[in-house]
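Encoded as C-alpha coordinates, here's the structure I'll be asking about.
The complex appears here minus one protein chain, its other protein chains still in place.
And then subunit A:
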Amino acid sequence: MIPVKFDYLAPTSVEEALAALGEHGDDAKILAGGQSLLPVLRMRLNAPEVVIDLGGISSLRGIRDDGDAIVIGAMTTHHDVRDDHLVKQHALLLSKAAAEVADSQIRHRGTFGGALAHADPAGDLGAPALALGAQFVVAGPGGTRTVEASDFFVDLFETAIGDDEILTEVRIPKHTGWGAHYEKFVRVAHQWPIVAVAATVRGSIDEARVGLTNMGSTPLRATATEQALAGVSATEDGVREAAQLAADGTHPPSDLNGAADYRQHLARVLTGRAVLRAAGV
(Lines give C-alpha, C1' and ligand atoms only; values in the text may rest on other atoms or scores of the structure.)
Protein backbone atom coordinates (compact mmCIF):
# COMPACT_ATOMS: atom_id res chain seq x y z
CA MET A 1 0.00 0.00 0.00
CA ILE A 2 1.01 3.59 -0.40
CA PRO A 3 1.88 5.73 2.64
CA VAL A 4 0.37 9.13 3.22
CA LYS A 5 2.61 11.77 1.69
CA PHE A 6 5.44 12.94 3.96
CA ASP A 7 8.53 15.11 3.79
CA TYR A 8 11.85 13.29 3.99
CA LEU A 9 14.86 14.71 5.78
CA ALA A 10 18.29 13.11 5.75
CA PRO A 11 20.52 14.84 8.31
CA THR A 12 24.22 13.99 8.32
CA SER A 13 24.88 14.71 12.01
CA VAL A 14 23.12 14.09 15.29
CA GLU A 15 22.94 17.85 15.85
CA GLU A 16 21.21 18.33 12.54
CA ALA A 17 18.79 15.51 13.33
CA LEU A 18 18.00 17.00 16.74
CA ALA A 19 17.36 20.37 15.15
CA ALA A 20 14.96 18.80 12.68
CA LEU A 21 13.23 16.95 15.48
CA GLY A 22 13.00 20.17 17.49
CA GLU A 23 11.44 21.96 14.56
CA HIS A 24 8.83 19.33 13.67
CA GLY A 25 8.17 17.76 17.06
CA ASP A 26 5.17 15.46 17.10
CA ASP A 27 4.76 15.68 13.34
CA ALA A 28 8.08 13.89 12.80
CA LYS A 29 9.12 10.27 13.01
CA ILE A 30 12.66 8.95 13.20
CA LEU A 31 13.59 6.42 10.52
CA ALA A 32 16.36 4.01 11.50
CA GLY A 33 16.38 0.70 9.62
CA GLY A 34 12.74 1.09 8.68
CA GLN A 35 11.79 -2.52 9.31
CA SER A 36 8.94 -1.52 11.60
CA LEU A 37 8.27 2.06 10.56
CA LEU A 38 7.82 1.42 6.83
CA PRO A 39 5.14 -1.26 7.28
CA VAL A 40 3.37 1.10 9.68
CA LEU A 41 3.46 3.87 7.10
CA ARG A 42 2.42 1.61 4.26
CA MET A 43 -0.52 0.26 6.23
CA ARG A 44 -1.39 3.88 7.12
CA LEU A 45 -1.35 3.09 10.81
CA ASN A 46 0.64 6.26 11.26
CA ALA A 47 1.06 9.32 9.08
CA PRO A 48 3.92 11.57 10.15
CA GLU A 49 4.35 14.75 8.15
CA VAL A 50 8.12 14.45 8.31
CA VAL A 51 10.37 11.41 8.33
CA ILE A 52 13.90 12.02 9.62
CA ASP A 53 16.25 9.36 8.28
CA LEU A 54 19.28 8.70 10.46
CA GLY A 55 20.86 6.53 7.78
CA GLY A 56 23.27 9.27 6.69
CA ILE A 57 24.81 9.79 10.13
CA SER A 58 27.90 7.64 10.05
CA SER A 59 28.83 8.34 13.67
CA LEU A 60 25.84 6.28 14.77
CA ARG A 61 27.23 3.10 13.27
CA GLY A 62 29.77 0.73 14.69
CA ILE A 63 30.89 -1.01 17.85
CA ARG A 64 33.80 0.05 20.03
CA ASP A 65 35.59 -1.03 23.17
CA ASP A 66 35.22 1.44 26.04
CA GLY A 67 37.01 -0.09 28.97
CA ASP A 68 34.51 -1.90 31.14
CA ALA A 69 31.83 -1.73 28.46
CA ILE A 70 31.35 -2.09 24.75
CA VAL A 71 29.45 0.63 22.97
CA ILE A 72 27.10 -0.13 20.11
CA GLY A 73 26.04 2.69 17.80
CA ALA A 74 22.29 2.92 17.47
CA MET A 75 22.38 2.52 13.70
CA THR A 76 24.44 -0.67 13.75
CA THR A 77 22.55 -3.43 11.98
CA HIS A 78 21.50 -6.66 13.63
CA HIS A 79 23.75 -8.47 11.20
CA ASP A 80 26.77 -6.47 12.34
CA VAL A 81 25.91 -6.91 16.02
CA ARG A 82 25.62 -10.63 15.53
CA ASP A 83 28.99 -10.97 13.81
CA ASP A 84 31.05 -8.48 15.80
CA HIS A 85 33.98 -9.96 17.69
CA LEU A 86 33.69 -7.54 20.61
CA VAL A 87 30.05 -8.49 21.06
CA LYS A 88 30.87 -12.17 20.88
CA GLN A 89 33.63 -11.74 23.44
CA HIS A 90 31.95 -9.47 25.94
CA ALA A 91 28.21 -9.73 25.35
CA LEU A 92 27.67 -13.10 23.76
CA LEU A 93 23.97 -12.97 24.63
CA LEU A 94 23.46 -10.04 22.26
CA SER A 95 25.14 -11.87 19.41
CA LYS A 96 22.93 -14.88 20.00
CA ALA A 97 19.76 -12.80 20.17
CA ALA A 98 20.65 -10.68 17.14
CA ALA A 99 21.07 -13.90 15.17
CA GLU A 100 17.43 -14.72 15.90
CA VAL A 101 15.90 -11.44 14.73
CA ALA A 102 13.42 -12.08 11.91
CA ASP A 103 15.24 -13.15 8.74
CA SER A 104 18.49 -12.38 6.99
CA GLN A 105 17.13 -9.54 4.85
CA ILE A 106 15.72 -7.79 7.89
CA ARG A 107 18.90 -8.33 9.89
CA HIS A 108 20.84 -6.52 7.20
CA ARG A 109 18.49 -3.52 7.32
CA GLY A 110 17.12 -3.37 10.82
CA THR A 111 19.18 -1.58 13.46
CA PHE A 112 20.02 -2.31 17.06
CA GLY A 113 19.00 1.11 18.31
CA GLY A 114 15.95 1.33 16.10
CA ALA A 115 14.57 -1.93 17.42
CA LEU A 116 15.21 -0.97 21.04
CA ALA A 117 13.66 2.47 20.57
CA HIS A 118 10.62 0.87 18.88
CA ALA A 119 10.20 -1.12 22.14
CA ASP A 120 8.03 -3.89 20.80
CA PRO A 121 7.80 -6.23 23.79
CA ALA A 122 8.06 -9.09 21.30
CA GLY A 123 11.28 -7.66 19.88
CA ASP A 124 14.29 -9.89 20.38
CA LEU A 125 16.76 -7.34 21.74
CA GLY A 126 15.00 -5.80 24.70
CA ALA A 127 15.27 -8.81 27.00
CA PRO A 128 19.01 -9.38 26.41
CA ALA A 129 19.73 -5.65 26.73
CA LEU A 130 17.85 -5.63 30.01
CA ALA A 131 19.54 -8.77 31.24
CA LEU A 132 22.98 -7.33 30.48
CA GLY A 133 22.21 -4.05 32.25
CA ALA A 134 22.55 -1.93 29.14
CA GLN A 135 22.85 1.84 29.42
CA PHE A 136 21.08 3.90 26.78
CA VAL A 137 22.77 7.08 25.68
CA VAL A 138 20.20 9.59 24.56
CA ALA A 139 20.98 12.92 22.87
CA GLY A 140 18.66 15.88 23.27
CA PRO A 141 18.68 19.64 22.89
CA GLY A 142 20.43 20.02 26.25
CA GLY A 143 23.13 17.42 25.62
CA THR A 144 23.27 13.71 26.26
CA ARG A 145 22.05 11.68 29.19
CA THR A 146 22.30 8.01 30.10
CA VAL A 147 19.28 5.89 30.95
CA GLU A 148 19.62 2.61 32.80
CA ALA A 149 17.99 -0.39 31.17
CA SER A 150 15.64 -0.78 34.10
CA ASP A 151 14.27 2.71 33.40
CA PHE A 152 14.39 2.61 29.61
CA PHE A 153 11.40 0.43 28.77
CA VAL A 154 8.29 2.24 29.96
CA ASP A 155 5.36 0.49 28.28
CA LEU A 156 4.18 -1.05 25.04
CA PHE A 157 6.11 0.78 22.30
CA GLU A 158 7.15 3.40 24.85
CA THR A 159 10.62 4.20 26.16
CA ALA A 160 12.28 6.89 28.27
CA ILE A 161 13.41 8.64 25.09
CA GLY A 162 11.82 12.12 25.03
CA ASP A 163 9.99 13.50 22.00
CA ASP A 164 12.94 15.78 21.31
CA GLU A 165 15.61 13.13 21.87
CA ILE A 166 17.43 10.52 19.82
CA LEU A 167 18.99 7.27 20.99
CA THR A 168 22.60 7.47 19.83
CA GLU A 169 24.35 4.48 21.39
CA VAL A 170 23.99 1.69 23.88
CA ARG A 171 26.68 0.79 26.42
CA ILE A 172 26.82 -2.84 27.36
CA PRO A 173 28.80 -3.66 30.53
CA LYS A 174 31.25 -6.38 29.67
CA HIS A 175 30.20 -9.89 30.54
CA THR A 176 33.40 -11.43 29.36
CA GLY A 177 33.42 -15.18 29.52
CA TRP A 178 29.75 -15.46 30.42
CA GLY A 179 27.87 -18.27 28.70
CA ALA A 180 24.75 -17.23 26.87
CA HIS A 181 21.71 -18.54 25.07
CA TYR A 182 18.62 -17.00 23.51
CA GLU A 183 15.75 -19.48 23.45
CA LYS A 184 13.06 -18.28 21.07
CA PHE A 185 9.72 -20.00 20.68
CA VAL A 186 7.91 -19.45 17.39
CA ARG A 187 5.50 -21.35 15.17
CA VAL A 188 7.11 -20.21 11.92
CA ALA A 189 10.67 -19.01 11.54
CA HIS A 190 10.00 -15.42 10.56
CA GLN A 191 7.52 -14.77 13.35
CA TRP A 192 7.86 -12.53 16.37
CA PRO A 193 8.56 -14.74 19.38
CA ILE A 194 5.54 -16.03 21.24
CA VAL A 195 7.89 -16.09 24.20
CA ALA A 196 11.67 -15.94 24.29
CA VAL A 197 14.16 -16.17 27.09
CA ALA A 198 17.58 -14.51 27.14
CA ALA A 199 19.93 -16.11 29.61
CA THR A 200 23.56 -15.46 30.41
CA VAL A 201 25.51 -17.06 33.22
CA ARG A 202 28.89 -16.74 34.86
CA GLY A 203 30.48 -20.02 35.77
CA SER A 204 28.16 -22.89 36.37
CA ILE A 205 26.46 -21.21 38.07
CA ASP A 206 27.88 -18.32 40.07
CA GLU A 207 25.65 -15.63 38.68
CA ALA A 208 22.82 -15.54 36.17
CA ARG A 209 20.87 -12.93 34.25
CA VAL A 210 17.59 -13.87 32.67
CA GLY A 211 15.47 -11.62 30.44
CA LEU A 212 12.00 -12.43 29.13
CA THR A 213 10.63 -11.42 25.74
CA ASN A 214 6.90 -10.87 25.17
CA MET A 215 5.86 -11.68 28.71
CA GLY A 216 4.39 -8.26 29.39
CA SER A 217 4.19 -4.77 27.96
CA THR A 218 7.97 -4.41 28.29
CA PRO A 219 10.94 -6.77 28.37
CA LEU A 220 11.27 -8.26 31.84
CA ARG A 221 13.94 -9.64 34.14
CA ALA A 222 13.17 -12.96 35.82
CA THR A 223 14.68 -11.75 39.08
CA ALA A 224 13.35 -14.54 41.29
CA THR A 225 14.91 -17.08 38.96
CA GLU A 226 18.16 -15.13 38.84
CA GLN A 227 18.38 -15.16 42.63
CA ALA A 228 17.52 -18.81 42.87
CA LEU A 229 20.15 -19.67 40.30
CA ALA A 230 23.03 -17.91 42.07
CA GLY A 231 25.25 -20.63 43.45
CA VAL A 232 23.16 -23.46 42.09
CA SER A 233 25.08 -26.20 40.34
CA ALA A 234 24.18 -26.36 36.67
CA THR A 235 22.20 -29.56 36.78
CA GLU A 236 18.93 -30.20 35.02
CA ASP A 237 17.01 -30.49 38.28
CA GLY A 238 18.55 -27.49 39.97
CA VAL A 239 18.07 -25.20 37.01
CA ARG A 240 14.55 -26.35 36.29
CA GLU A 241 13.54 -25.75 39.85
CA ALA A 242 14.83 -22.19 39.69
CA ALA A 243 13.13 -21.76 36.32
CA GLN A 244 9.78 -22.50 37.91
CA LEU A 245 9.92 -18.95 39.27
CA ALA A 246 10.49 -17.36 35.87
CA ALA A 247 6.89 -16.37 35.21
CA ASP A 248 6.22 -15.00 38.68
CA GLY A 249 4.63 -11.60 38.55
CA THR A 250 4.34 -11.52 34.77
CA HIS A 251 1.24 -10.42 32.87
CA PRO A 252 1.76 -11.74 29.37
CA PRO A 253 -0.67 -11.03 26.53
CA SER A 254 -3.23 -13.48 25.16
CA ASP A 255 -3.45 -13.66 21.39
CA LEU A 256 -3.73 -16.06 18.45
CA ASN A 257 -0.46 -17.72 19.36
CA GLY A 258 -1.16 -18.38 22.99
CA ALA A 259 -3.13 -17.45 26.05
CA ALA A 260 -1.38 -15.86 29.02
CA ASP A 261 -1.24 -19.04 31.09
CA TYR A 262 0.38 -20.91 28.20
CA ARG A 263 2.96 -18.18 27.83
CA GLN A 264 3.75 -18.40 31.53
CA HIS A 265 4.21 -22.13 31.17
CA LEU A 266 6.48 -21.57 28.18
CA ALA A 267 8.51 -18.99 30.08
CA ARG A 268 9.23 -21.54 32.81
CA VAL A 269 10.16 -24.31 30.39
CA LEU A 270 12.21 -22.09 28.10
CA THR A 271 14.03 -20.45 31.00
CA GLY A 272 15.22 -23.84 32.16
CA ARG A 273 16.42 -24.70 28.67
CA ALA A 274 18.05 -21.33 28.06
CA VAL A 275 19.96 -21.36 31.34
CA LEU A 276 21.15 -24.92 30.82
CA ARG A 277 22.35 -24.10 27.32
CA ALA A 278 24.00 -20.90 28.58
CA ALA A 279 25.78 -22.94 31.24
CA GLY A 280 26.92 -25.36 28.59
CA VAL A 281 24.90 -28.28 29.95
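The definition used in the following text is that contacts are C-beta pairs under 8 Å (C-beta built on N, C-alpha and C of every residue); 3 or more make two chains touch, one makes a residue touch a chain; residues count from 1.
The rule we apply is simple: contacts and distances are computed from a predicted model.
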Original post:
Hey, which one's the missing chain according to UniProt: "YceI family protein", "Xanthine dehydrogenase family protein molybdopterin-binding subunit", "Cell division protein FtsX" or "Molybdenum transport system permease"?
Top reply: "Xanthine dehydrogenase family protein molybdopterin-binding subunit"
Subject >> Touching residue (missing chain; options A:36, A:76 or A:271) >> reply: A:36
Original post:
What residues on subunit A make contact with the chain left out of this view?
Top reply: 1-2, 4-6, 36, 39-40, 43-47, 49, 103, 120, 122, 156-157, 185, 187-192, 194, 214, 253-259, 262, 265-266, 269-270
